[in-house]
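Removed from the display is one protein chain of the complex; every other protein chain stays in position.
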Amino acid sequence: MDSSEPSPSGDPDDRPAVPAQRSDQDAYLRVRDLRVRFDTEDGVVRAVDGVSFAVERGRTLGIVGESGSGKSVTSLAILGLHDPKRATITGEISVGGRQVVGLPDEEVRRLRGRDMAMIFQDPLSALHPYYTVGRQIAEAYRVHHPKASRREARQRAVDMLDRVGIPQPARRFDQYPHEFSGGMRQRAMIAMSLVNDPALLIADEPTTALDVTVQAQILDLLADLQAEFHSAIILITHDLGVVGQVADDVLVMYGGRAIERGSVEQVLRSPQHPYTWGLLSSVPSLHGDADADLVPIPGNPPSLINLPSGCAFHPRCRYADRAGTRSRSEVPELRAAGGTGSASAAGADGHLVACHLSAQERAAFYAEDVARVGVAV
Amino acid sequence: MSLSPVEGVALAEIESGPDVGGPATKGVVGRSPGQLAWLRLRRDRTAVASGVVLVFLMVLGLAAPLVEMAYGVGPREQFQQLLDGFGMPLGYAGGVSGDHWFGLEPNLGRDVFIRLIYGLRTSLFVALAAALITATIGVVLGTLAGYLGGWLDAVLNWITDLTLAMPFLIIALALTPAITLRFYGERGQVSSAFGVGVLIAVFAIFGWTSTARLVRGQVIALREREFVEAARASGAGLGHMLFRQLLPNIWAPILVSFSLAVPQFITSEAALSFIGVGLSDETPSFGRMIYDSLDFLQTDPAYVFFPGITIFALVFAFNLFGDALRDALDPKSSR
Partner (left out) sequence: MTDEPLLRVRGLTKHFPVRQGLRATSLVRAVDGLDFDVRPGETLGLVGESGCGKTTTGRMLVRLLEPTSGSIEFAGRDITHAGRRELRPLRQELQIVFQDPYASLNPRHTVGRIVAMPLQVNGIKPPGGIKARVQELLELVGLNPEHYNRYPHEFSGGQRQRIGIARALALRPKLIVADEPVSALDVSIQAQVVNLLRDLQRELDLAFVFIAHDLAVIRHFCQRVAVMYLGRIVEIGDRADIYERPQHPYTRALLSAIPDVTQLGPAGRIRLSGDVPTPLDPPSGCRFRTRCWKAQDICATEEPALVPRDGGRQATACHFPEGGAVSTSPEGEAVGTSPEGEAVGTSPESAGAGPVTDAAVLGAEPAGRGAEANVEEVPS
């Protein structure tokens, strides 16, 4: 309980365990206290350690993090794609009201593709090289529509190819993945994941392998399709620019834990966690002073095998000392960023941060940081 | 240096090392990939067991004259007095006794144990020498073909294909007696050194192709790596490229292929001796012993058993060790 002492606000309501997000109950995807653990030769890896979030239909959640932050492991857990022999998963994942954790493989498979689908970073490795693109899309449709005839499945696939902006879809149906260009392949991949109208779409770095002009097309396409199908989208990326452009809500992950969560305006406009500040100030921008030095975060992303004690960010944090020894000994919980607000106020606001610093301290340090960096984001 | 901002960042990076660097930051002197492989090898029980067996057998083979002295019996000594009227050894299990641990050969009455020890020496020598020569030829040709490419690669590839197309057994059958005839004539007494030399030469001519192919593929994969380009961009010559940059990176597969080639040559030597084109009866060898023992499969099964079990143990240990070595050198391939 000493955790609430040093904060000048001294508000006991400061730390509701995990405040419910707005309209959490009717969210299509609900993840509560998700933990994914791998037992490896070198020790236990807690790849995801107590992450909670929710996504409604029609909204996009951006999950941001660097390598080893646990962002991809989270998405694979939602899809039930971890090998149960190697990964231990606990917590709650509810997709459209159905609990995924602990569900038999067969039933997860039924959910996958029909209720939730994934878009991978590298469409070339996700598409089978020996089958035509159209056939793979049609197969994906027939898996969940066993009564559909071949002709219906083909028609559906052609429609989907058309819908994602592939010209001459009927001809393209009979071509192989290598005959598609990078951008077209990603479109085909999106067509395949959307063929069964899934309500939840998980896109893991969908544009990282693409050129910027093609990336812009794909991001637009995702936004258009979301407006049309009213799906919930999780966009996993390391690129804050992409998140700012397409996400409604943002979850920042570090060392397997959620360290900040809120709407895109909250997280990118008034970031609360020193790590988020660091990310924002280290990204080169097209605006502002080009001659100013970028302000990097010192150090390296942590290794999950050997996670720093307490707040995983403390070895890289400029302000770790200000929180006293707690930063090393105690894992900060995700709590309302406003600080003075009660749990319910936090619920309304929805901006959460896992940092030992009090809201006032954070505000002061951030102002200091902005003044030092010279760029107010 | 006055690069203060950089220094600050970098020092923080280093200082935070012990916290965030994970396994990478133990001790000031780093562990080389070779040392790491050695550690993995030592942790592998199969590797340790097969390694111990190999070392034991090799020491036995090397120390054959010493063993002879301690044992008190030579490989060519005949103990006719211990054979019965039909030339079969007296006693049980082929004449096993305190003086003759593995019994005696029928007819000639020579001691099986000491002949096995010397056979071990012959087999190991032939196999190791052949493996060493083939590995050298393979590495040289493979590296040159892979790194230089072009017409040299085409020619070497063609020669490799040609060699692979030649039927090994038939040529060995035809060639060995022809060579012997050429040097010694019809009646000359063939020295055992000459027989061993011919055998190694035959293995060398046919055995280098697999190593060459392996090395060539590895070098082609490495050639495009950026560290090789970095050396080229610094003006490195051919020697530096091959010996400093490329070879250290292909030691692992070469070592594995070497350790798997040795048991192959052991069995090949036995096979050739068995069909009669290998070594003469004068030189103790596994193949020759098994060949001789087959006549007595019914009457004296122990005579087949001892050389059979030894060659099995030797080849098995080599293969196990080779596989363990592969796992240790390339931990990714085993998962």
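In this document, chain identifiers A and B correspond to the written order of the chains, with residue numbering beginning at 1 in each.
Keep in mind that, in the parts below, a residue touches a chain if its C-beta (ideal position, glycine included) is under 8 Å from a C-beta of that chain, and two chains touch if they have at least 3 such contacts.
Keep in mind that what you see is a predicted model, and the values were worked out from it rather than measured.
Asker: Quick one: which of A:66, A:92, A:122 or A:159 touches the chain that's been left out?
Answerer: Answer from the full complex: A:66 touches the omitted chain.
Asker: In the complete assembly, which of A:47, A:63, A:140 or A:246 touches the absent chain?
Answerer: That would be A:246, which touches the missing chain.
Asker: Looking at the full complex, which residue from B:32, B:46, B:80 or B:299 touches the chain that isn't shown here?
Answerer: Residue touching the absent chain, from the options given: B:32.
Asker: Just the residue numbers, please: which parts of subunit A touch the chain that's not shown?
Answerer: Answer for subunit A: residues 66-67, 164-168, 176, 178-184, 211-217, 219-221, 223-224, 227, 238-242, 244-246, 264-265, 268-269, 278-280, 282-288, 290, 293-298, 300-301, 377 touch the chain left out.
Asker: Spell out, residue by residue, where the missing chain touches subunit B.
Answerer: Counting only subunit B, the missing chain is touched by 1-3, 5-7, 9-11, 13-14, 21, 24-25, 28-34, 225-227, 229-237, 240, 244-245, 248-249, 251.
The criterion applied here is as follows: only the chains that are shown with their structure count from here on.
Asker: Averaging over Cα atoms per chain, report the distance between subunit A and subunit B in Å.
Answerer: Computed value for the inter-centroid distance: 53 Å.
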